[in-house]
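Have a look at this one before I ask anything.
Removed from the display is one protein chain of the complex; every other protein chain stays in position.
Note that the chains take the letters A, B and C in the order they are written out, and that residue 1 is the start of every chain.
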Amino acid sequence: VRLRELGVSIGRLEPGPFNAITDVAGVRVGHTTLIHDEPRIARTGVTVISPCDGQVWRRNLFAGWHRFNGYGEMTGVHLIDEVGLLNAPIALTNTHQVGVVRDAIVQYAARKGVLEGFLMPVVAETWDGALNDAEAFHLRAEHVFEALDRAAPGPVPEGSVGGGTGMRAHEYKAGIGTSSRLVDCGGDGFTVGVLVQANYGRRADLRIDGAPVGRRLMETQAPAGSDGSIIVVIATDAPLLPIQCRRLAQRATVGLARTGGVGRTGSGDLFLAFSTGNEIESGAESLGGLPSTETPPVSAVRMLHNPHLSVLFEAVAEATEEAILNSLTTSGPMTGFKGATAEALPLDQVREILKDYR
Amino acid sequence: VRLRELGVSIGRLEPGPFNAITDVAGVRVGHTTLIHDEPRIARTGVTVISPCDGQVWRRNLFAGWHRFNGYGEMTGVHLIDEVGLLNAPIALTNTHQVGVVRDAIVQYAARKGVLEGFLMPVVAETWDGALNDAEAFHLRAEHVFEALDRAAPGPVPEGSVGGGTGMRAHEYKAGIGTSSRLVDCGGDGFTVGVLVQANYGRRADLRIDGAPVGRRLMETQAPAGSDGSIIVVIATDAPLLPIQCRRLAQRATVGLARTGGVGRTGSGDLFLAFSTGNEIESGAESLGGLPSTETPPVSAVRMLHNPHLSVLFEAVAEATEEAILNSLTTSGPMTGFKGATAEALPLDQVREILKDYR
Amino acid sequence: VRLRELGVSIGRLEPGPFNAITDVAGVRVGHTTLIHDEPRIARTGVTVISPCDGQVWRRNLFAGWHRFNGYGEMTGVHLIDEVGLLNAPIALTNTHQVGVVRDAIVQYAARKGVLEGFLMPVVAETWDGALNDAEAFHLRAEHVFEALDRAAPGPVPEGSVGGGTGMRAHEYKAGIGTSSRLVDCGGDGFTVGVLVQANYGRRADLRIDGAPVGRRLMETQAPAGSDGSIIVVIATDAPLLPIQCRRLAQRATVGLARTGGVGRTGSGDLFLAFSTGNEIESGAESLGGLPSTETPPVSAVRMLHNPHLSVLFEAVAEATEEAILNSLTTSGPMTGFKGATAEALPLDQVREILKDYR
Partner (left out) sequence: VRLRELGVSIGRLEPGPFNAITDVAGVRVGHTTLIHDEPRIARTGVTVISPCDGQVWRRNLFAGWHRFNGYGEMTGVHLIDEVGLLNAPIALTNTHQVGVVRDAIVQYAARKGVLEGFLMPVVAETWDGALNDAEAFHLRAEHVFEALDRAAPGPVPEGSVGGGTGMRAHEYKAGIGTSSRLVDCGGDGFTVGVLVQANYGRRADLRIDGAPVGRRLMETQAPAGSDGSIIVVIATDAPLLPIQCRRLAQRATVGLARTGGVGRTGSGDLFLAFSTGNEIESGAESLGGLPSTETPPVSAVRMLHNPHLSVLFEAVAEATEEAILNSLTTSGPMTGFKGATAEALPLDQVREILKDYR
């Protein structure tokens, strides 16, 4: 059950048709989920976000990122800082599997014949080692290929799937969550979509639309003592320059803070934003930096003027908040490694608590 | 009236004796407030934060800063990024007066005989041009000297004083606000103090301890249509390295987001944190970078281990949220430039609204 | 005498007609120089760089900056980091005068009727306190207005003028220097111009086109023991996004390193680059971030593809190196505060040394 099915919506803006990152045209999401107990316990996986209908290899997108907290990994950020371009699908997984996923994306491009020299894929992680036997290093390149092959538009499976399989947030079972918002910028309509892999936070700190749900739940539930990280990926079709994408990424902090995140010290809270509003042909940005003789040296790109960003910032804040909450409400309980259990968020109690505050 | 006098407290940590940045030993605050209508309308001023009992010139402190939104000015950040040291009092004022305040701090040091070569003072701003005739450029060096001379420990005047004189937040009269928190780190007790100059935000977005106060106030009040910035200064006696101070500064974002800030595009949201837990003799960091022959090349500094930072992060988030709210609750209404008026936050209505949510 | 009159040229690219930053169309430079001994000794001034034929207030430009070393000040960088726009003339001066220059630029805009709310001017500094009685705080707003009024295209006065009046580099008299390069990007021709205020470096480290001139000069000359900073401003008409301007700014490091700079600890080495290849109407970026109803929300901007940047990087490196050397070769000796003297670079000896190496 998603948050809105509980009768709760976040913010003032309307979501898109799927209330998912896939509401941004061309964005596809695919999961590979590994859940088994033999030979070693697996509660892990990988989630890929594949823009441009899977053609981002050739149709590069402007992107930017933000670090709210750095006790984590997100590869590929140097290229984004330097040239502002995303040229491969994005993937989310468990901490120990960042490397295999990263190289697998390169291998996939080689198999598909779209690899021109090298790639710097963006792969980010949170830690599923409480429920998953992480030192089994379950994930293999084939699992990544599967997720890439399966990546699809439309509704996005949420909760304990893909990279989110073994994750917890606010000491409850969580994982993948998504949400979107429609915005109007001076008459032009755009979509902002967010997908999170949520694995952070204290139970006591959980808030839903401002209501101190965690504080109230703590009256009857003991703390589970965990902590962790969150990755937020933001997509929009608004035509943004790289510097503007970075600003969007930073606003994920607002949604996170409102839901109860404080960026505790052992947490890796890393956010990426990309815009499908301009496509840069990869031929214009060839390997080794040699200028193409076929592409004109100068091209026109579209830029949304900065004052219109404010509503996009609101959209990011709202959709991040709702995506996190969706990752909680869509996750059932899970038992895993060494018998550890993550409870589901007790939706009945939550409904009761929210009644008091609305 | 401060927030706690409304019966509201923020978070789980206890404030210090003054619930102010001055709860951090050695931190002094001084204001110069300019309010007059002739020859041109002044609703402006300057606030100084002077650590080390006014001796920061010689007893330099580790510091770090964070930019949540950059449509603003905070001078002196290059030195803090590069060597991590604060060597002059900090000042907050109106946008047009950043320069005069910056140079005046240098002149003050020269007059006091503590100027060794040059200084890179930290001066930050928000825009008071809605209530103040900013193009009159009211502030002079003498006003800065006065604020520095007056800087004192103990209770801190809040609201429409000093740099906050002409400021508004969430479309209500605001200005200077402060708060503090006491933390326990493995048996060691520390204090975190925050002072804000608040001038940001939409009415509709205001939240108090999560309650959607602004949304409810909008049912009876029209939007005033303004927007703006916020400066947050954080002090602690916990012994932090520069890199740790930066992390503290970044957590002001959490308090800001919870109160309803989203970092709208025309806003300058800049945060500074310093630690009084280590003092570096200025002789060790002499002008032009020539090594002192009197100071040993290596000295010991104290460092709080990172896992203990989490509670300091909570303290920053809580105290920032409460300092912003104090800046609102302590400000009366004000009429200024061209007859513009900023209403005070309607405390009776706020009390009623909060009753529904607690 | 400029470097090329010594028979030395730097690099492989051709300079523009003035071999100056003003070779970039629309860029104007103006100096105010204060040299007097009564009542207190002045060897200081201010230099302004005014793009868009003086109309940058309304025709904003994309810009980026880089910090090679942060023991210095450059105001206005937050806005450039956040929105990538330059909206006021740039100024260079002495460390103690950054504030008065900054506010004076705002005041000038107010007087000219082009001030819409606030500005975040870029003002940078190096320290002239060895030759100038810096604690006299000589500069006043009027001096800045003069420099702005005088700003002109064409040949740029170099050496002991404007902000460079009291500066030294590699322990010789230096100050303002400039140079330019013409580049071809896939058939499109662009210009890169550089202006430096040079005040850094050890005598022993000076190199001219790689030749260890300083090392050889040290055989007959004692070290003068000073150290300091350098500011580099880069202009180009190539159409660059903000992220690309930042890359250009960073390449000033290459020219500095080749001339003998190492970024010693007490040095402030800050670089700014802007592109005149796109002009953003200030109406599209109005005060307080409210969207304009008259400007369409999306506009087209031109972008040079990244592979073509390499030749611009070379141009920046070459022109920075030559601009620094011009600041030395155009400066005569100067006696100033407390009788301190800065020798001129001994050009005859330099000629002899270079003969050995070419």
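Before moving on, here are some points about what is shown:
In this text, a residue touches a chain if its C-beta (ideal position, glycine included) is under 8 Å from a C-beta of that chain, and two chains touch if they have at least 3 such contacts.
If you're wondering where the values come from, they're calculated on a predicted model, not measured in any experiment.
Listed residues A:53, A:82 or A:188: the one in touch with the omitted chain is A:82. Across B:113, B:296 or B:339, the single residue that touches the chain missing here is B:296. In the complete complex, the hidden chain is touched by one of C:221, C:265, C:292 or C:349, namely C:265. Only one residue in the set A:63, A:148, A:176 or A:270 touches the chain that does not appear here, and it is A:270. Listed here are the subunit A residues that touch the chain not shown: 67, 69-83, 95-104, 106-107, 110, 115, 117-118, 120, 123, 127, 129, 134-135, 137, 225-228, 264-268, 270, 286-290. One chain of the complex is left out; on subunit C, the residues touching it are 12, 68-69, 204, 207, 209-212, 227, 247, 250-251, 253-254, 256-258, 261-266, 306-310, 313-314, 317, 357. Considering the complete assembly, subunit B touches the hidden chain via residues 82-84, 185-188, 239, 241-243, 247, 280, 284-286, 289-293, 295-310.
Here is the rule we use: only the chains that are shown with their structure count from here on.
When you average the Cα atoms of each chain and compare centres, the chain farthest from subunit A turns out to be C. Here the chain at the heart of the shown protein, by mean C-alpha position, is B.
Subunit B and subunit C have centres, each the mean of its CA atoms, that are 33 Å apart.
In subunit C, the residues that touch at least two other chains are 82-83, 286, 289-290.
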